[in-house]
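Before I ask anything, let me first share the structure, which is written out below as structure tokens.
One chain of protein is taken out of this complex; the other chains stay put.
The first chain written gets the first letter, and so on, giving A and B; residue counts start at 1 in each chain.
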Amino acid sequence: MTDALTAVPAAGRRRWPKRRRVLWLTLIGGCVAAALIAVFAASPAQSTVSASSPLIGKAAPVTSGTSITGKGVTDLAALSGKWVFVNFFASWCPPCQAEMPELEQFQEEHSTAGTATIFGVEYDPTDASAAKGFLTGRSATWPAINDPSADVTWGVHNPPESYLVAPSGTVVEKWFGGVTAATIDAAIASYSR
Amino acid sequence: MTIALGNAALILSLLGAVGGIITLVIGLTRGKDHLLRTGRGYVWLIVLGAVVATAALQYALINTDFRLSYVAGNDSTGTPLLFRITAMWSALQGSILLWGLILAGYLGAMAFHFRKRITDPVVGWAMVVGYSVAAFFFILMLTASNPFDRAPNPIVTNGPGPDPLLQDHILVAFHPPLLYLGLVGFTVPFCFAMAGLITGRVGEGWLVETRRWTLFAWCFLTGGVILGAWWSYQVLGWGGYWAWDPVENVAFLPWLTGTAYIHSVMVQERRGMLRVWNLSLLSATFSLTILGTFLDRSGVINSIHSFSGGAVGPELLAFFGLIVAVSIGLLAWRGDRLRSPGLIDSPLSREGAFLANNLLFGAFAFVVLLGTVFPLIVQVVNGQQITVGGPYFNTMTMPIVVCLLFLMAIAPVLPWRKASGELLRRRLLWPAAAAVGTLALCVVFGIRGLNPLLAFGLGAFAGASALRQLVLATRRQGWRGAVGRANGGMIVHIGVVLIAVAFAASHSYAHAASFNLTPGQSVTYRGHTFKYLGLRTVNNSQRSSIEASVQVDGGKVYRPAVSTYPLADETVGTPSVASTLLHDVYLTLPAVPSTTTGAATIGVLIEPLVSWVWIGGGVMVVGTVLSAWPGKRRRRPTDPVSAPIEGIAAPARAVSAAGDDSSVGVGAGT
Partner (left out) sequence: MSARFLRRWGPWLLIGLVLVVALVIGVQRNTPQTLDQRVDHLAGLYRCPSCDGETAEESNTATSVEIRNLIRADLQQGQSAADIRTTLVADYGPGILESPQTHGFTLLVWVAPVVAIVAAIVGLSLAFRRWKRRLGAPGSPSDEDRVLVEEALARPLQDPAGLPEEEQ
């Protein structure tokens, strides 16, 4: 009796035996799991990922506001024809403090030739008053403004973030975090060609 | 000395695990029973090692022994004692030691509970699998993530302390241990699932026997997840308790598959069916716990809850791959034995309802898993960085939750095998009336919006149906009507309904506002008055807090604050919550005012029914405990059918009473 009940039924109908069905299902399951593991293995750690900017290759957005230090231009457009290093900063941000000597060195190198300059933009509008002391206390001579809408139009995440704008007004590079004067010079050199 | 002791303890555990594996495998393959008994004894080495290592680390943390790099990075003399103790699980290396400790505990409990049946190969192989998992974690601790690493010279005199968000609130002492008790607890059923497949004995009641272990782990996981939500609500300051954050999701995933298993194993008990499915669910649950551990600690996802530091990603991913490969391989190998003789007569039956339950929970788990890993997939496929956030999960899971609430309402009244429309009509009348009555009341009181109304109406439907079962059971059996599998399950359902309703209410009807107040100024918002009394500074060894005193409704004063932890060089905001049963008033101080006597901005968030989430969680835990209450008939599912049952006299009755156990159909065994 048991034979008949466990045998595959007679001809006329195709029905996969249970074993083959389990094999197919486990094969599919195995492939899905393998694909998932491959994705995980190929994923970089988030701390090393830096997003690219959608602004690269496009014209720099209109950026103007009130001057923080009281001197220098208040509109990015006034600096067209020069290489502009647009630097988003805040006084409370330790990497911004750390990169200040590099920026001062860069400014000093290019102040005589006048072909390149830094243009500071305050990241946090509530920080504007403290920013004045932050900049003047470090003898920063470049123009810096407070433009509340600049963070969003430039796609800024966290300070310090900086962009290099070519004399034509096109954004050519973005940096997340602090930079050195040498990095900016190297970028200007490579994009000048 | 502590370092040496800790490392020695870890090595002892590892040797115990490896020795146990070797002894048991030889005993199982050669059929030597005395080796099986010896192999069981190795578990106590693992337990001893784990306990000693934990004690050593706690000693170092409590006494701020900065010679250990873990202590130097996560502890400080200014941290209060409680948070020095909890610093053990505040960072990566210690948290893996906690995992190892709890795993050792479960393996010891497993060895003790099954000590009389250690010569049964299923128990033997289950212990082998358990030892292998333990071996992995202790190897991980000795290599990539050692809590007893030496700190580099020069030895610091003070460390930064734990992350400020982890020394803010007492719940840090409860959530991680409870969560790990839940997640690690799923190892035991997994061991038995693998053992059943290895020995080929998948038709007996082993899976059903370990159901109580699964329920135990599930209960702790429920408590751990709810406490995690409560903790983040009290500490993080955005006023919510569930953000569909990747770390939250990966703790939720094993809960979903575990819930599906708890229901579908009842179909296996009754009809002998769904064996492959249940084994897959158990394997999936355990694999998801390891996947969760990997995602939390590998740094591939961005989350405020994830662990940082340490490079354990590749090892955990390899272990995950190994587990998945072994599970799938064993299932494929034993596919021929898993043919089940049963079938389901009608979709409109209790079995059909459990199938629908599994379908819905499977879909739920699929959505959560897909949403959590999709950013990684997209990044690998086309390099883009995308986010899959709350709106996606809420949109996709809302229909599933609606269907689940409906199912929870009709399933308890469905009989086994087949139901008729007449029966449903009769039994569901009062619950349906209650549901529609609730709906009408809500509409009359001005509640609008499809999602919340569906949640309230269906919640009332499900709750009334569960209550009906409980009332009938207690009328029939007295106090025993509130314990046991079915009745405890109804209490758990009520807890779920409470959480669903509270979730819908607090998400749909939350109101937020920000007020700029000078000291002494009051403002009225949505029926509450808030009077800002002024700032005050509180300093202690741990932190320096600037608190804003706000008097709510002329009564108690609440103090949202901004706290600076000087040793960790970090500032965090601390909200202050006024909770009542009806709603929570959530106060925050977004920024320190520029002058101590000037105006301060106070954030106010009013959310209805939030307390019911925590109450619902408590009800679920109580219900689970009640459902594990032993019944009057105590016969182990793995005993032969003719074994006598305590409390029932004649053996003849035992035979007829076996009609609703494990395999129905072509005899037990296969």
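Convention: a contact is a pair of C-beta atoms (placed from the backbone, for glycine too) under 8 Å apart; a residue touches a chain by one contact, two chains touch by 3 or more.
None of these values were measured; they are calculated from a predicted model.
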In the full complex, displayed partners of the excluded chain: A, B
Sole residue of B:1, B:82, B:155 or B:370 that reaches the chain not shown, by the stated touch rule: B:370
Residue of B:328, B:388 or B:572 touching the missing chain in the full complex: B:388
Of B:78, B:203, B:240 or B:313, the one touching the omitted chain in the full complex: B:240
Sole residue of B:38, B:303, B:521 or B:564 that reaches the chain not shown, by the stated touch rule: B:303
Touch residues of chain A, complete complex, unshown partner: 4-5, 7, 9-10, 51-55, 90, 123-126, 148-149, 151-158
Contact footprint on chain B, counting only the chain that is left out: 238-240, 243, 245, 302-304, 343-345, 347, 355, 359, 362-363, 366-367, 370-371, 374, 378, 381-382, 384-392, 395-396, 425, 429, 432-433, 436-437, 439-440, 442-443, 447-450, 453, 457, 512, 590-591, 603
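Keep this in mind: only the chains that are shown with their structure count from here on.
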Centroid distance [mean C-alpha coordinates] between chain B and chain A, Å: 36
Residue numbers on chain B that touch chain A, as the complex places them: 276, 280, 294, 298-302, 313-314, 317, 320-321, 324-325, 328-329, 331-332, 335-336, 338-339, 373, 376-377, 379-380, 385, 591, 666
Complex interface listing, chain A residues touching chain B: 2, 5-6, 18-23, 25-27, 29-30, 33, 36-37, 39-47, 49, 51, 126
